[in-house]
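Notes follow once the structure below has been shown.
One protein chain omitted, others in place.
And now, chain A:
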Amino acid sequence: MKGLVPQRAIDRGLLDRGHHARIMIGIMAIMLFLTVLSAALGLGVTRAVGDLDRGFAGKLVVQLVEPDARVRDARAQALVARLNAMPGVQRVVEADRERLAALLRPWLGDSGLDPDLPMPVLIDVEVPADRVSAAIAAARSVAPDVRVDRSAAWLAPVRRFLATLGAVAIGLVLVIAAAAAGVVLLVTRAGLDTHRDTIEVLHMLGSTDHQIARLFQRRIAIDTLLGGAAGAGAALALVALLQARLAQIGFGVLGGAGLGAADWGVLALLPAAFALLATAAARMAVLRALARQL
């Protein structure tokens, strides 16, 4: 008869599982599905914002408008030389004028190539983000009337939108986590009602509140992990599909929204995190309820 029923089986057997377990698993699967999607969105958007910050924070376009072509060319050369002389500068390139004229051709026709037309000189500059002000000052020391466009400035609304989207996604994760904790509290309280007689017997046999709480914790943790694995698995598959589609687009802001290995790791850990949260919620609910009994 030895080893007739393993200890863990006895612990589980003390609390009849029944159809409540399936409901709990189903709810947790849905919760984790939504959580993983929200978290993936949050992580992807955070990456995209980081990419924007890294990619555009140090990018400038210096515009030099000068009607006299000779003066313009001389000042442009001086500008390029001055900017190239700056410490830490990564890139100083004057835009190809023929290419500019080609871009203007649909509006100006061939007159866009007329050397007398006062086309501005555009210089792409890339410096470390903390050197932007110095670069602008350097450009203005050569040509005080240059116009400097910071790429980060015109991308600021996009960045704000992405940052807001990221915050909303993280908020959603927190809301779903709170809802999951609420569900666990309700399920645990229902379980306490269902098993009132068994719990009373356990108390009379000398069981401590912590022993009884562990029965509920174990059950809730298992249900959360089972449901979480199913929901998170489905969500991860969906995120992988979306990532593959994103890679096919592969440009600009969206290109930076792809998830890295660490992000996938975080998403894969969410079911375990939810199981821990659910365990803590169940423990709190049981201990509080039992404290009201003798």
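Observations on the model:
Throughout what follows, a contact is a pair of C-beta atoms (placed from the backbone, for glycine too) under 8 Å apart; a residue touches a chain by one contact, two chains touch by 3 or more; residues count from 1.
Everything that follows uses one rule, which is that contacts and distances are computed from a predicted model.
One chain of the assembly is not displayed; among "Cell division ATP-binding protein FtsE", "Tat (Twin-arginine translocation) pathway signal sequence", "histidine kinase" or "Rod shape-determining protein RodA", its UniProt protein name is "Cell division ATP-binding protein FtsE". Per the touch definition above, the residue from A:His203, A:Arg218 or A:Arg288 contacting the chain not shown is A:His203. Residue-level contact of chain A with the missing chain is found at 1-5, 7, 10, 13-16, 197-198, 200-209, 211, 291, 294.
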